[in-house]
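If you scroll down you'll find the structure; I have some questions about it.
A single protein chain has been removed from this complex, and every other one stays in its place.
For clarity, chains are labelled A, B and C in written order, and residue numbers in each chain start from 1.
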Amino acid sequence: MYSFNNDYSEGAHPRILQALVESNLQQEIGYGQDSFTNKAVEVLKEKMKSDEVDVHLLVGGTQTNLIAISAFLRPHEAAIAASTGHIFVHETGAIEATGHKVLTVDTENGKLTPDLLQKVLDEHTDEHMVKPRLVYISNSTEIGTIYSKQELELLSAFCQKNNLIFYMDGARLGSALCAKDNDLDLSDFPELLDAFYIGGTKNGALMGEALVIKNDSLKEDFRYHIKQKGAMLAKGRVLGIQFYELFKDNLFFELAEHANKMADRLNIALAEKGYQFLTQSSTNQVFPIFSNEMIAELQKNYQFNIWGKVDNDHFAIRLVTSWATNEEEVEAFIKELK
Amino acid sequence: MYSFNNDYSEGAHPRILQALVESNLQQEIGYGQDSFTNKAVEVLKEKMKSDEVDVHLLVGGTQTNLIAISAFLRPHEAAIAASTGHIFVHETGAIEATGHKVLTVDTENGKLTPDLLQKVLDEHTDEHMVKPRLVYISNSTEIGTIYSKQELELLSAFCQKNNLIFYMDGARLGSALCAKDNDLDLSDFPELLDAFYIGGTKNGALMGEALVIKNDSLKEDFRYHIKQKGAMLAKGRVLGIQFYELFKDNLFFELAEHANKMADRLNIALAEKGYQFLTQSSTNQVFPIFSNEMIAELQKNYQFNIWGKVDNDHFAIRLVTSWATNEEEVEAFIKELK
Amino acid sequence: MYSFNNDYSEGAHPRILQALVESNLQQEIGYGQDSFTNKAVEVLKEKMKSDEVDVHLLVGGTQTNLIAISAFLRPHEAAIAASTGHIFVHETGAIEATGHKVLTVDTENGKLTPDLLQKVLDEHTDEHMVKPRLVYISNSTEIGTIYSKQELELLSAFCQKNNLIFYMDGARLGSALCAKDNDLDLSDFPELLDAFYIGGTKNGALMGEALVIKNDSLKEDFRYHIKQKGAMLAKGRVLGIQFYELFKDNLFFELAEHANKMADRLNIALAEKGYQFLTQSSTNQVFPIFSNEMIAELQKNYQFNIWGKVDNDHFAIRLVTSWATNEEEVEAFIKELK
Partner (left out) sequence: MYSFNNDYSEGAHPRILQALVESNLQQEIGYGQDSFTNKAVEVLKEKMKSDEVDVHLLVGGTQTNLIAISAFLRPHEAAIAASTGHIFVHETGAIEATGHKVLTVDTENGKLTPDLLQKVLDEHTDEHMVKPRLVYISNSTEIGTIYSKQELELLSAFCQKNNLIFYMDGARLGSALCAKDNDLDLSDFPELLDAFYIGGTKNGALMGEALVIKNDSLKEDFRYHIKQKGAMLAKGRVLGIQFYELFKDNLFFELAEHANKMADRLNIALAEKGYQFLTQSSTNQVFPIFSNEMIAELQKNYQFNIWGKVDNDHFAIRLVTSWATNEEEVEAFIKELK
């Protein structure tokens, strides 16, 4: 049984474990103020070509989203997300639990646009409704699509004009940046966004997300929020060591490239065999549409997510690849396709 | 420079890292439903001699406290803690951030008693005040003391009689259970408490706390709360592997014994040299009182926490030992004492 | 300029003011434990033919909704509402501010059905999503429609079967119960619902809503929640006096009948003159569709709410009548219609 269920089925890239082992007995200060975290932050700033950002290493995606959003917003302010957005659907009301509504718009491909945002603003006009204040996007999105540089520029300009905080969930940012059709670079994000995070968990780390805050007005006292939400690791070194290892050279990108290459192999083979897709993804999530019989057959040897019903006889499934995906298993899977 | 600053200055016990390395490429289900977590829960139940508990592996202490307390209480209910309690002082208002007041009582030694609790109940009599509902203790306490079995039995009976949820913060439970004057066993806690946690972070793990829920009425839907508060690790295996390694034999206790032995060595040497202590601790935190000059001298070669002012010329400091404390460094420190 | 803007443009029915004046210097206990509140609760129980309900007099609708829902739900639980529901749209995120998500479904006429609820349950299956737990309906709805007894019975059975709390916002319950096509009685609600409120503000009181709790498991400690949310009036007598006056005879229903009669007059006249309606309302809100020119003309002498765009040349407006609506003004308005 091989799993294409997600990109967190295995542990960490061996180099990361090796780094943990090598540094293990070195004494360090706690709570993210250790020398490894400092080094990780430095290399991240270099990759982003920006000295003006604050970087905080956190443990997981939901945690990062809820801390950032609750720290950034006042009580009456709301986030806007695609109705497929992770914060709206799959975080057990984490944002609402901090007191904030998540407003949503339906999208074609998981991506927000200025027009969609304008509609939300038009509907929220007075104090009987929440005040839309933060725009939440995911890149890559929950359905595998990515934003182009122009799309982000338009959103960024719209946010600036309308006093909206522009925030990006980068749980799968590695895969987005290594997609064939990507034209963005890590250094673009501090230019375009108020805050975003770079996902480690789904790209080779044991756990860890690097939250980047560019907007000065959002930086003050941020460590208080981390602590209050239970996210300040006593052994913060564990995150520092991992992010330093991922970014001291190009490991982070190499791992994402492997994941995308495996997804690409699946995409091409599936298309050649005539299968349809739910969404056009150039990242590490592939959404082919299969007949019920086909799914039952594949489930004998493979784990994957049943994504959604297409018609009575067909479902879309989700195949996820990662830094650890075995190329031979991908080929074996393809052979099983009729 | 050697640090007695805390019990989380190093990484993890080498056996734990080894276990992470060996299991690394095994594919597992995410979110704490992997085979390692299952095995860890099983060995923990064996050590507690109880099949009637739910066990959840979480990342850190503040996180565990805030999830448990907010899941257990209704909005108008409050926790009672010693005024030295971690949830009152050192969690940046994490409990209040979930909507609940923390009521406090001053104690002599960091420990609650039925009499102290009764006083709080007597003062909270109607709906213009919060309703005290949960009793929070730490064992060992924030100042190194431990509860005896009889003390816990009295508190447990008081809580049961007064419909109070009895909860224990076990961030340093290992050290408490290995103290010379301890008469409690892991299997006692499910008998005496509604819920408690067994701390991994401060006893050899990279991170991790095992929350144990005994009271059936507190178990329902608990995983929703974990997810909502951003504490559900995608690679939950990381916690499962660590707790299995700590408890599959007696590693957890061996590590605490080493920490206590090192603290004991400090206690005896300090007493022999005539130093006074702020509190009588039999666990891995030692609180000697030093003159200002002595502190300045020691700070040249050692890191430790300045705990509190005793008089104009003296401060209490805190020395913390751990599984990783180097015996030679302890002896060297002792030699520096006049 | 005459206003059909809402049903709270005037003060209170004169009998209510008279009752306030007459009782003014009588000394009473505070916080809703006065003799007037007791009498009000008694007459309400008589009208509901139920001794098994708790009744709490509160100040406003948003306040009542947020206290009830936050008291009834655990942190991970969510309310389900129509997407036109007041708690979703017009309460500035009051429910989310207490930590709870509001899930919505689109409806044809502002009313929920078991099928619509089943769809929400089907989509919320595990701990990565909130747990739907409370069903929020309004009667009359935000767009003037009402529930039949059979519709409520079906919803009630569905809720019971699926362990859902069934809650009704009765801000305009008086108008609903006096509608021509209504077949419900005050005494039906404790049979069908877990909790609901009877609106005073929009039916002749200065302010005030009577929250009724039938489900025993929701009653405990409720006054704590009222106090905590700032809703416990020092001079609770002010609410008691008003509700006693409204319900000691049939004043409450007489006032609603007048409001409905005025709305009915508008409905008939508008239909006779060939106007279309956005929704078919038999209560005190009327939603005719007018041309832009017509609206501009009417606005010279009348205030009303522009409800929504129908096409480039037409908008739906909302005309609201009340206990205080002047019949001559209604006739004058009708005469202005082409």
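As a convention for this text, a residue touches a chain if its C-beta (ideal position, glycine included) is under 8 Å from a C-beta of that chain, and two chains touch if they have at least 3 such contacts.
Note that this is a predicted model, so its numbers are computed, not measured.
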Which listed residue (A:His13, A:His86 or A:Lys131) would be found touching the missing chain in the intact complex? A:Lys131
Can you work out which residue in B:Lys101, B:Lys202, B:Lys229 or B:Arg265 touches the chain that's missing from view? B:Lys101
Selected residue (touches chain absent from view) among C:Thr37, C:Thr92 or C:Ser175: C:Thr92
Touching the absent chain in the whole complex: find that residue among A:Asn6, A:Thr104, A:Gln228 or A:Thr321. A:Gln228
Hidden partner sits against chain C at residues 2-3, 5-6, 8-12, 14, 17, 20-21, 23-30, 59-67, 91-94, 97, 201-202, 206-207, 224, 227-235, 237-238, 324
In the complete complex, the non-displayed chain touches which residues of chain A? 31, 70-71, 74-76, 98-99, 127-128, 130-131, 221, 223-228, 232
Touching residues of chain B against the unshown chain: what are they? 75-76, 78, 89-93, 96-102, 127-130
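Please note the rule applied: only the chains that are shown with their structure count from here on.
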Could you put a whole-Å number on the gap between the CA centroids of chain A and chain B? 33
Measuring from the mean C-alpha position of chain B to the mean C-alpha position of chain C, what distance in angstrom results? 50
Length of the line joining the C-alpha centres of chain A and chain C, rounded to whole Å: 42
Residues touching two or more other chains, restricted to chain A: which are they? 91-93, 97
